[in-house]
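Complex shown without one protein chain; remaining protein chains in place.
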Amino acid sequence: MTEAGSKLFCNCKANYRGMEPNTNVCPVCIGLPGALPVVNRKSVELALAASLAFSCSTPEYIVFTRKHYFYPDLPKNYQISMYERAGGVPICRGGRVRYLDIHAWEWKECRLRRINIEEDPGKTVYGEGGILRSAEAYVDYNRSGVPLLEIITEPDLGSAREARQLVEYVLLVLEYLGVTNPRLEGAFRVDANVSVEGGERVEVKNIGSTLDVERAINYEIMRQSAILSSGGKVERETRHWDAERGSTRPLRQKEQEEDYLYFPDPDLPPIFLREMVDRARSLAALNDPSALFAQVVELGVSKEMAWSLVTTRPALELFLQSVKRGADPQLSARLIAVDYKGELREKNRDPYDPSSWPATEYVTELVRLVKEGVYTYDAVKGIVLPKLAENPMVDLKSVLPQRAENLDSIIDEVLKREERAVKDYLSGKAQAMNYLVGAVIKATGKKALDPRAIREAIEKRLGRGS
Amino acid sequence: MKSREAWQELEKIREGRDVVGHVEEVLARVEKWEGEVKAYISLEIPELLRQRGEELERRLRKGEKVGKLAGLLVSVKDNICTTALPTTAGSRMLDGYVSPYNATVVERLLAEDAIVIGKTNLDEFAMGSTTELSAFWPTRNPWDLTRVPGGSSGGSASSLAYGGADLSLGSDTGGSARLPAAYTATVGLKPTYGLVSRYGLIPYGNSLEQISPMARSVRDVALLLEVIGGWDARDATSLRVGSPVFSLEPAEARGQKICLVKEMVEGAEEPVEKLFWNVVEKLSSEGAELEEVRIPVLSKALPTYYTIAFAEAASNLARYAGIFYPSKGSSGIWEEYVGEARAKGFGREVKRRILMGVYALSEGFRDEFYVAATRVRRAIRDEVLKLTRRCIIAAQASPILPPRIGERLDDPLKLYYMDMYTVVANLAGVPALVQPIGFSHGLPVGIQWIAGPLEEQKLISLGLLVESLTGLAGVMVD
Partner (left out) sequence: MECKDKEVMEKLVEIAKISLNEEERKTLCDELSRIAEYLKAVGEAARELGTEPLYYVWDLGGPLRDGGESHRVDVRELPTKVKDGHIAVPWRGGRVEE
C-alpha cells in the first residue's frame, strides 16, 4: 500500500523509496522494547475499500494476529498480520475478482480466499555468494512496517496468462482505489502456487512483475510436466523465481510444516469497521475499472480503445471530461487513447502522470475542429499532437495548422492560371493534383497549411470531391 | 521505624525548604542502605541530582510555576525505558542497553519536575516474585536483610522502604507491584488495565500488565497516579480517560460494603491470616458491611494467569536475537548466532517461560492451553465485574510472609504459588491496592483491596481509612 501515507503501525513513511538505508525507522518499526503499535487509519480504509471492491464479506471488526518466525529482516521476529483462526479476524474472507481477458474480451472470475493487512519486513541484501553463501546479510529496515495487502486466491486459474491477467486487473483496481502505485519499485510481489495434474503443489516466491508472473508459471508448468512425463515425482516445495535466469530454484531443502504460534496481538484491540464502511463502499463504487470500461464501451468506443483508456487513468479522466463537455466519443477516444498516448510513448513521457496530458478544453476544441471539417484528423494527429505531447501547456492556437483567409479565391485564381494542370488532372493524371496543391500553398505564402484540406477543397471545386 | 510521606516533602519544598537539602537527605539514605539492600541497578550521578535541585530552587525563588512533583525523587523500575539511564529489564540480554526514547510515564514525571534518582532491580523481564531472578543480584528486604522484598518490583519496594526514593514506578503483571508492597510495608496500586500508558514498558504479559505507582502511603500513591494516569495516543490499549484527580477524604466505615471472597482469603499462613482478620473485623466493628462470597472459578486463576503470561512472554521476547541488543552470539551462521545470543542473554526462569509459552501456543496444544486460558479468563473477569459492582473485594496480598533469600528458588511451582491472590485483578483488568496492616515477627504484612474498573478513587478512600486505623502511613526502616 504505497499510498497509505505512513507505515501500518507508526508514523514513518509508507513510501520509503529514495531514502538512505535505515533512516525511515523509529522504535515501533524496528521493534525496540516497550514501543507499541497503533494502526494507521488510512491503511484500514484502503484495505476495506479493496475488500468491498472484490465483493468480500467484511467482518464487523478486524483483529490483528502475531505470526512468529525468526528472520533478520523481521525485527520483532513476529510479523503483525492476520489469520482466520485462533482469535484473528482478517479484513476479508471469501470474495471474488472479475477480471478481463483482453484476448477474448470476456470477463472471467477468480474466487478469493481472504485478504490480510500486514506489515512488510525490512529488505535484505547479501554479499558475495548471495543468499546461499554470503557471510553476512545486510538489512535495511526502511520498508519494515509498511502496510501490505496480502490477497489470497482460490486455485481457480487455469493458465499462466490468466494468472497474469488477474494480477494486472487486481493491480488496476488497487491503483484506482488509491491503494498503491504499481509502477513503484517493489510495490507488489506475487507468490504463485503451481501444480500440474499428477504432482504436488509447488510455491514460487519472489515474482516482481506481471510479465514475470506469466514467465515463472510457464517455466514451472514446463519443469513439472517434464519431471512427470519422465516418470518422476513432483514433491511439495517452495521455489525462488530468478528473473535474470528466467528459471526457478529450490528455496528450502525440506519443507516442514511451520509453526507460527498465531495469537491475537494483545497490543491491538479490535478495530470496528462500521463507521468506515459507507465511505469505503462509495470509494469502491466510484473507482471500479470494470464499470468505467463498460461506460466507455457504451459510448460506442471500441473495446481495445476503451481498455487503453481505462488502463491509463489520466487518459480516462480526460476522455470522460471531454465527452461530458460534448466532444464526440469515438474521435476523443482515438485522439487520446491511440494517438496522443502513442506520442507520449515515443517521447518517453509518463502517461500515468496527469501533467503529461493537455487540458480538457484542448481535446474538445480539437475534436470540434475535426468534426466541423476545419481540419482533417490527420492534420491534428500529424501536426498538433506531437507538439502538445512535448508541452501539454502550450497555447493551442500556436500549434494549430494555419488557415489561409481567402482560400477559395486563391484556389480559383490558381485553377484559372494552371489550366493545363487542371486538364491533366481531369484526364486522369493523378500527380497533377500534387502540383496544384503546391501551387495553392505557394500562392498563400504560408507553410503550416494542411495539404490534405487543400486537396479536398480543390477536388470539391472541380466537382470531384466527396 | 521512621515515617516520611512524599506529599509532606512536597509541601515543605513549596513552602521554601531547599530542594538540594531534600536531595541530600535521600542520598544519605541511599548511602546508608544501598550497599546491603541493592535496590538499584543504576543510580543517577549525585552531582546531577543536586544540579536538578538547584535548578528547581532557582525557579521556585523566581516564583515560577513548578510541576506537581517538583523536587521529589522517583525511582523507576528498570523495565521502564529512560534515555538518561540504561534500561536492562534485569537481564544480561539488555546489559548496558540505553533506550533512544522515554516511556510515556517518564515523560510525564519529568514534565511535573520530578527527579529520576535511579533504575530499580527486578526479576529478569519482570518474571518472578522475589527479585532473586535478576540477572545482576538479588535485592534484599530492608526490614530483614535475610529475606526477599517480593517481586518483581522488589527494587522499587526496597528503595521506598529504606527511604532511598520518595515515590517509585513499578509494574504489575500478576502482582509484581503489590506483592513487594506487602513484603516491605509500602503501598502499591495496580491501576485499571488501560489507565496508565504502557508505552515504554518492556512487555512481559501485555494483556495483563500496568505500570503501577508505589509509595509509602496511600496519599502518595494517589499523587503519583494523578501524574502518570490518563489516555496516551501511543498505546492502543490505553483508555480514553483524562488524568485522574483524587479526593483525599478517607472513606466512612459505615455503609462500606466489603466482600470476602473465600478463594482469596483462605489458604494463607497463620500470622498473615490473623492480621488480615484484625483489620477486617475492625472495619466491621466501625460499621462496614461484610459479606462472604465464593467464586469457585478463582481456584483456576493461577494456571490461567501463567498460561496467558507465558504465551505473551514467548512472543514478546522473540525480538531478542542479537541484532539490536547487547547479548550477541559468536557463530557466523545466523540460526546458531541467534540461539547463542538467546542462550547467553536469558536466565533459566526466562527460558522456562519462553519454552512453556511456545508450548501453549503451538499447533495441537494452543486450544488446550492458550485459548482455554482465555476462556477461563472470561469467566473470571465476568465474576469479578459482577461482584465489584456491589462491593470492594478484600483479599490477602500474599499467602506467606516474606521468604528467606534462596528459599523459593528450587521449585518454579512454589514460586508461582506466591501470586495466588494477586493475579485475579490482572485477569479481570480491575484496580487493586495493597497496603501495610502490621508486622509479624518484624516482617511486614499487607492487605489487598479490589474495586471495579476505573474505581481507583474507592480504593484510595478506603486505603486512607485503613491507614487511619493502622497508623502505618509513611513507614520506613530507621
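Lettered A and B in written order, each chain numbered from 1.
By our rule, a residue touches a chain if its C-beta (ideal position, glycine included) is under 8 Å from a C-beta of that chain, and two chains touch if they have at least 3 such contacts.
In this text the structure is predicted, and so the values were computed from the model without any measurement.
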Sole contact to the chain not displayed, among A:M1, A:V38 or A:I410: A:V38
Hidden-chain contact residue, picked from the options B:V376, B:M418 or B:L472: B:V376
Contact residue for the chain not shown (choose from B:T237, B:Q256, B:Q435 or B:T470): B:T237
Touch criterion as defined above, residue of B:A28, B:L248 or B:A343 at the omitted chain: B:A343
Residues of chain A in contact with the chain not shown: 5-6, 10-13, 20-23, 25-27, 30, 32, 38-41, 44, 61, 63, 68, 70, 72, 87, 125-126, 129, 132-141, 259, 261, 263-264, 266, 268-272
For chain B, residues in touch with the removed chain: 96-97, 100-101, 193-194, 207, 233, 236-237, 239-240, 297, 300, 303-304, 306-307, 314, 318, 321-326, 328-340, 342-343, 346, 351-352, 354-356, 358-360, 362, 368-369, 371-379, 381-382, 412-413, 416, 427-429, 453
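Criterion: only the chains that are shown with their structure count from here on.
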In the complex, chain B residues that touch chain A: 80-81, 87, 89, 94, 97, 99-101, 103, 198-203, 206-207, 233-237, 311-312, 314-315, 318-319, 321, 323-324, 332, 334-335, 338, 358, 361-363, 366, 370-371, 374
Complex contacts: residues of chain A adjacent to chain B: 27, 30-39, 66, 68, 70, 72, 75-78, 86-87, 135, 137, 257, 259, 261-263, 266-269
